[in-house]
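Shown here: the complex without one of its protein chains, the others still in place.
We call the chains A and B, going by the order they appear; numbering starts again at 1 in every chain.
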Amino acid sequence: MPSTTKRETLIGKRVPKLDAPKKVTGEAEYINDIELPGMLHGKILRSQRVHARIVSIDTAAAKALPGVRAVLTAGDTPGVPLGHGRDNPPLKGDKVRCIRDEIAAVAADSEQIAEQALRLIKVEYEDLPAVFSPADALNESAPVIHEKHANNIPFTYDYSHGDVAQGEKESDIIIEDAFRLHFVTHCCMGVSGVVARFDSEGNLTVYSQTQVPFLYKREIAPVIDVPAEKIRVIQPIIGGAFGSKLDIYPFEPICILLARATRRPVRLLFSREEEFVASPTRQPVELTMRSGVKKDGTLTFRDCKTLHDNGGYTSWGAATPFVMIQTISSLYRVPHCRYHTKVVYTNNPYSGSFRGFGNLQATFAVESHMDKLAEAVGMDPLAFRLHNSQHPGETTPQGMVFHTCGLTDCLKTAAKRSRFLEKHRTNSQNQKSSAGQRPYLKRGIGMASLLHVGGGAKIYRSDGCGTILKIDDHAHVTVITGSTDIGQGSETVIAQLVAEELGFPISAVTVINNDTEVTPWDVGVHASRTTFIAGNSAQRAARKAGRQILQAAAEKFAVDAEALELRDRHVARKDTAEALIEVGKLIRSLHFSKQHDIVMATEFYEPPSVMQDKEFKGNVSASYAFGTQVVELEVDVDTGVIRIVKVTAAHDVGRVINALGIEGQIEGGVVMGIGYGISEELIIEKGLVKNPCFRDYKVITAPDIPEIDMHFIETMDPEGPAGAKGVGEAPAVCTSPAIANALYNATGVRFYGLPLTPEKVLSVLSGRTGDRK
Amino acid sequence: MMSVEEKISFTLNGDPVTVTIPVSMNTLSMIRDVLKLTGTKYGCGEGECGACTILVDGVAVNSCLMLAVKCAGREVTTIEGVQTDEGLSVLQEEFIRHGAVQCGFCTPGMIMQGTYLLNHNPELDIEGIKRGIEGNLCRCTGYKKIVDAIASALHRTKNTTKV
Partner (left out) sequence: MAEIEKYIAPQTLEEATRVLAEGNVTVLAGGTDLVPQTQSGIRQFQPVLMNICRIPELKGVAETNGEIRIGALTTIAEIVGSPLLKVKAAVLADAADCFAGGQVRNSATLGGNICNASPAADMAVPLLLLGAEAELAGWANGQVVYRTVPLCDLFVGPGETLIKPYEVLTFVRFPAPQKEVVGVFHKFGTRPALDIAVVSVGISGVRNNGCLSDVRVAFGAVAPTPVRGYKTEAALEGATLDDGLISTIGGVVERDISPISDVRASAWYRNEVLCRITQRLLHDVRGRKD
């Protein structure tokens, strides 16, 4: 047999996304494209008030409209609420608490008929006094939003390490500031939607864009009164998620209940306006931070309090303190730390999970203070951060174990590549200058780092992922993984790791990841965990299958299995590279011989992390990602317009598996971070969304993008697949504090809230409003 | 909503087609719901995101803003009409190769707009390409790889006629 060629590794290569071909031709099927025979169209009637008793709902005229097949109200549901606050009934019967509230639902022959039916439903409300800020909701006289919590506080969080009082004594300088982080929304290009169908035996199939199909089954079961084992979740190609599909929102059980009531499949899709109003926002945070430092630049303490606007109901926004505590306690070395959050109901729209999950908000405060403290002790922003930077092998007081830690490298790389120090100095000197052709344009450069989980996050009792792998008679590999692709490229990374392990071309690998009837359990797509956990799971399953093949070949050729390896879809001798047998032929001989064996392997990978204890301590992730971004901007001090010129991003990613994919995450994350920093704001006034459209909600467009200079620091995580860590969220986390720090460098004015819109910037620079607004 | 209907004939992806549609129906709804071509996407319905971009007589427009009756007598091209018997277009290949596709929802609109740019203005530089897709929103990629893919396709197709 001929010699096999030297195997070129797939790791680190630019591998196009496996499903890109069907996306560029329009063949990819999204939730909006699914059509089932006999399918009806569902629509939801939402509240016109933000806090009111529902006096009556008259659906008679709607039911009588030709083409309407069902009209449901709260009385038609099992009455079990959704969410980990167990406070969000799918249809509201007694009162409404925010503008999203679902009052009735219609299934009809067409979307137009369903919409017409909604207009025929008459609702009588009795207005209740409403509150629109946590501060107001905490007043003695504030209306009670949920009876279960008379003080409007469903959750509080408290954390401490060390002793803040001691830290204060050790400090030479203490600063305190209030920060205000705002409402933004995901703006996935594909709107929310779901399709539900019962078969004649009561088995339910839901086509859902959920990021957590297995948790979905368990959590929705009581809400719709269907046993979890009779629920099958199939995910279509998902048109973006970014955390918006981490929770179950009322429209999903509503659609399922419509399907049951009509005994026909029902598809329910949002309009874009409905998407802006009704899909969850990023958690807005009012935060005060006190930070202390010694005059030699050593951090002493951070003391942080936040008010979280929980809106009318609880979703994942209420859990963002989990992540915020990580950053506030452990981004840079802080000996003493205290943190307190009150999560407070209001009549505003409620928040869910959004890429970064509280980390953007926390990092904004931490990194603004790092710059301010640096200036106070007379150190430059880089030296100050390096002085307090952690190193590999450290365990933070919160219990995070940094087996690898590229923070110092990230800081140095980003600063060097961007010529940070030199520009920072020059810009500072130019702040007041009126020289030059266009003295109203000021340049600024700013930096900020991030810490985020990179090896999953054990917030459930299992953070694992299952893989079933088979290699067929044609040497084609099918990897059946519980983990979903939401566009980030997880299926491609999985295929790469498997192909690498088996010495196969990537074209020989198919990934199946979207049907709970078939795929093994995975906790879900969140916490940037899929490369790490699903990757490890798939890689180990492939390793097992590979061993089966080598063992079979060893027996067949009477050699030691240790002397063999897989390359080029052949079994080959390690020492001479001589090919012994093509893998497909070996598998067929195994299958059709007296042995009657086929190649299959399974693996459930649980990362070596722990759930945090009641004090939020413990190594919650198997690995941690770090990064530093340096932003260069130009601000027009006459109009307040900021132009982001360049972002230099240095990220500790463990190892690059798919270069194309990881670049895409950085580029996309940075642009999202820029939007959060300078242009995006969901304007909520008196509980109403004032800008529910792309015309007035400013997502970054192509002409706005900066130059991005990316660097990957490969710290080779010992646990990560091929050494990789997760990075899906990280790139969005520290862009906005870097922008604010750059703006300070340009103007000498510090901003404590986002977004830095032209009006906000001009308002502060011109002195019309203080810098605390 | 039950407005009067009009029978219209036009060319769709090279083939003649005749449909009867309500006069108030927009082209996006006609393409997706009547003609059952789901590659063209609903992103906002208001001409603000470009997900619904199609070519009409070779010119890129938002199909959500165009009443279907205006297709009469025209040549309409949707994403399904971009690849030919010879395979994917150069632009489609470059999108795949450059990693310009993540969730892919904006991709059909981007490809239609990119196809228009390639045919209409082959001298575009990078800034020109960015401006050229200013009417197409993407939430996943940060646009860079999309711009690079269009630039590569421009380079490859210089001196040829249609792509």
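The criterion applied here is as follows: a residue touches a chain if its C-beta (ideal position, glycine included) is under 8 Å from a C-beta of that chain, and two chains touch if they have at least 3 such contacts.
Only a predicted model underlies this, so the values are computations on that prediction, with no experimental measurement involved.
Which of B:Gly81, B:Pro108 or B:Gly132 touches the hidden chain is settled by the complete complex: it is B:Gly132.
Which of B:Ile31, B:Val61 or B:Leu154 touches the hidden chain is settled by the complete complex: it is B:Val61. From the options A:Lys122, A:Arg425, A:Lys686 or A:Arg768, the residue with contact to the unseen chain in the full assembly is A:Arg768.
Across B:Thr38, B:Gln92, B:Gln113 or B:Thr157, the single residue that touches the chain missing here is B:Gln113. Those residues of chain A that touch the chain absent from the view are 440, 638-641, 679, 683, 690-691, 694-696, 698, 700-704, 757-759, 762-763, 766, 768. Although one chain is not displayed, chain B still touches it through residues 1-4, 6, 22-24, 26, 45-48, 50, 53, 59-62, 64-67, 69-70, 72, 113, 116, 131-136.
Everything below uses one rule, namely that only the chains that are shown with their structure count from here on.
Computed from the mean C-alpha positions, the centre of chain A lies at a distance of 30 Å from the centre of chain B. Those residues of chain A that touch chain B in the complex are listed here as 14, 16-17, 19-21, 23-30, 32-33, 35, 112, 116, 186-191, 237-242, 271-272, 486-489, 660-661, 663-664, 667-672, 693-695, 699, 701-703, 705, 708. Residue ranges of chain B in contact with chain A, taken from their complex: 1, 36-46, 48-49, 51, 78-80, 82-83, 88, 92, 95-99, 101-108, 111, 127, 129-131, 133-134, 136-147.
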